[in-house]
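With one protein chain withheld, the remaining protein chains of the complex are depicted in position.
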Amino acid sequence: MKKLSARRRHPLAALVVLLLALACTGGLYAAFAPASKAQADETAQSLAIDEGKKLYAVGCASCHGTGGQGTTDGPSLVGVGAAAVDFQVGTGRMPAQQPGAQVPKKKVIYSQAEIDQLAAYIASLGAGPAVPSEEKYGPEGADIAKGGELFRTNCAQCHNFTGKGGALTHGKYAPTLEGVDPKHIYEAMQTGPQNMPSFPDTTLSEQNKKDIIAYLDAVNGDDTVEPGGLSLGGLGPVSEGLFAWVFGLGALIAVAVWVAARTAKAKKS
Amino acid sequence: MSTTANEAPRSRGKAPAGERVADWADGRLGIYSLAKANMRKIFPDHWSFMLGEICLYSFIIIILTGVYLTLFFHPSMNEVTYHGSYVPLQGQLMSEAYASTLDISFDVRGGLLIRQIHHWAALIFLAGMFVHMMRVFFTGAFRKPREINWLFGFLLLVLGMFTGFTGYSLPDDLLSGTGIRFMEGAILSVPIVGTYISFFLFGGEFPGHDFVARFYSIHILLLPGIMLGLVVGHLILVFYHKHTQFAGPGKTNKNVVGMPLLPVYMAKAGGFFFLVFGVIAAVSAIATINPIWAIGPYRPDQVSTGAQPDWYMGFSEGLIRVMPGWEINFWGHTLALGVFIPLLIFPLVLVAIAVYPFIESWVTGDKREHHILDRPRNAPTRTAFGVAWMTVYFVLLIGGGNDLWATHFHLSINAITWFVRIAFFVGPVLAFIATKRICLGLQRRDKEKVLHGRESGIIKRLPHGEFIEVHEPLSQEQLHTLTAHDQYRPAEIGPTVDENGVERKVSRGEKLRAKLSESYYGEESQIPKPTVEEYKEITSGHGHH
């Protein structure tokens, strides 16, 4: 077992697992295709759960307990759903590296296939929100303006007007939403990671979530037009004041020094 | 049609047109006697004397751009549905004020540029006034006869802060609305009359439908009108008193050395207006300010993190953020000290610096005119007080931005708040002590330089093997500059018994003044400047080091 777990940390392990998983599912699909499709799905699902369980035992069990029931180091994962796993592992927050005020976003160490397997395993422990499909967070049919209103009511208090993030108590913070995958934003709203409250579909409908994501893309996306020029971090008057002092007044003082300076005298040149 | 009437223009006809216009004006306005005194008025050259001009010019720029903005802005809080060209707000309910600001930003060609120039110029105006005030403070330019002009300048700073605040509130966006809400809460905390003032200001309950229109008339008429008057008065006094100057050869308390207004300062100061305007226009071309479209329209149930006022109100924001939540309930009344105390300290912080000149002149008892500026090191107590005041100010600015400090430096917001609470009291004391010591050190170095010359960096070996650094004696210009400053002696309480042997009552004020004077000018607080005798003694025995 020790050997196996050592190998699993090998950089190529993920690839091997992925290929194996693909080969297995592909082979099984070929074998069972003529039969009922549901059965095939079920089998693939149970295979994924098995693989996920193994991954879980290696990477997660030390904090969350062998059965996901939680320990003093990590909360119970029963009923958190696949969406929570996809968010936490997919943004690199899990597995956590060190205790602190808040677990930060890091480099993702699992492949998407592994994440899916982990998610399948956790979902099997108790019912919870599933990973959203793309049409749920895609831009089609979204009302950007409504999304803005919803964002200002539900999100801006922590994440700032345009999702630049902000401070919480005792070193915790609401992270920036810039460059975050729409799927992960959707999952965060569904599941409420760490200290973020959840916004379940019963109080923030699927359409509401779609609108919010479309609004964020419009005001904080890669191609967002900032008509006035540099957005100065989108942080409001503090960065504007700093800019006015350093570059505005700074430039003017530099000019004033030139205006008032003595012109070079002939004998010195 | 008489002959005399015909003759007079003919003789004048030979004069150039400009001269004739000037003659015409002089006959009605007496401009020649005015020009005689002022046309060749002398202004000294120093970059720090142009800080005030930065303020003047940004003020003019603000007025010019502000007039343009009034042509498009609707100061109304009527609810409208937005149908303009900014997509992420289309169909949203908002006030007409907010909608018209969006139109200025997106649909009026050049409107965004003018809005940004207006706002950037406002930030620079206030930053300029702050720096200008510090220059005047640290060089002692506020001394007689300029105390009134100091107060004019101080009033301009305070009025500028409130003009800025009312202007920031006009677009009725979520950020400024939050600021107004804060203001309402602060007014409510005032004992007895708070609720009444708030209801009169907002025309009822917050937010009501009136404050944008009311702030509009305050922002574009009342406050700038007063400021314009003060600016004119400020400038007249600058002309009347003539500019101060730093000590130097040929520069005395009875003259002013520099270049004449016509032509040099006409070109330099006139040109500087264009330079200031050009720089602010370029800043407005490259950097966004107050992107109200991204902030959204105001609603009292919405908010964003990072809700701060513009920088000049930042220290009041700091006061309110770090204050502990004290509240007293008694006899059916509530005294919200957590809000009211900061509301009282806010003007006190400003008044502390405003009254300083009068305190200093009382301590020194000096009633003479001062036109030669002090180097900050030669007035250690004043300099230390100024630095201590700035420490309070900047500590509070940190408090006002504590959330951004927390996120950008990975700190705990609670820890920063506690730091500011402690530094508010400890910081100025430490800054005072450190500054005074630095000033005394610099005075010692000046004395050293006068008596022993400038360290030339050349190392010489004497015949008996000793290495010495060659000190170059200073020129007379330098010697004069370094020894030209005033040094006061501490005032003592005079004889307490008069010539008839009757004991005189020594008032408490007199005792306090003697104490203050001792702390200002006692042995601990200034290094006696070198005397001619000391200098001669050392230089006569040349070669000794």
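Each chain gets a letter, A and B, in the order it is written, and its residues are counted from 1.
Keep in mind that, in the parts below, a residue touches a chain if its C-beta (ideal position, glycine included) is under 8 Å from a C-beta of that chain, and two chains touch if they have at least 3 such contacts.
Throughout what follows, contacts and distances are computed from a predicted model.
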*Could you check which of "Hydrogenase maturation protease", "ABC transporter ATP-binding protein", "Cytochrome bc1 complex Rieske iron-sulfur subunit" or "Glutathione transport system permease protein GsiC" matches the UniProt name for the chain that's left out?*
"Cytochrome bc1 complex Rieske iron-sulfur subunit"
*asked:* According to the contact rule at the top, which chains on display are touched by the left-out chain?
replied: A, B
*Pick from B:Thr139, B:Ser189, B:Asn290 or B:Thr435: which residue touches the chain that isn't shown?*
B:Ser189
_Residue among B:Gly140, B:Pro207 or B:Gly386 that touches the chain left out of view_ = B:Pro207
*So which of B:Gly27, B:Gly225, B:Pro347 or B:Gly494 would be touching the chain we can't see?*
B:Gly494
*Positions on subunit A where the hidden chain makes contact*: 150, 153-154, 157-158, 166, 168-169, 172, 174, 192, 194-200, 202-205, 208, 223-231, 258-259, 261-267, 269
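Methods note: only the chains that are shown with their structure count from here on.
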*Distance from the mean Cα position of subunit B to that of subunit A, given in whole angstrom*: 46
*Along subunit B, where are the residues that touch subunit A in the complex?*
45-51, 53-54, 87-92, 105-106, 112, 116, 120, 123-124, 127-128, 131, 174-175, 268, 271-272, 275-276, 279-280, 283-291, 294-296, 299, 301-312, 314, 400-404, 406-407, 410-415
*For the complex, which residues does subunit A have touching subunit B?*
101, 144-149, 152-153, 156-162, 164-171, 173-174, 215, 218-219, 226-232, 234-245, 247-249, 251-253, 255-257, 259-262
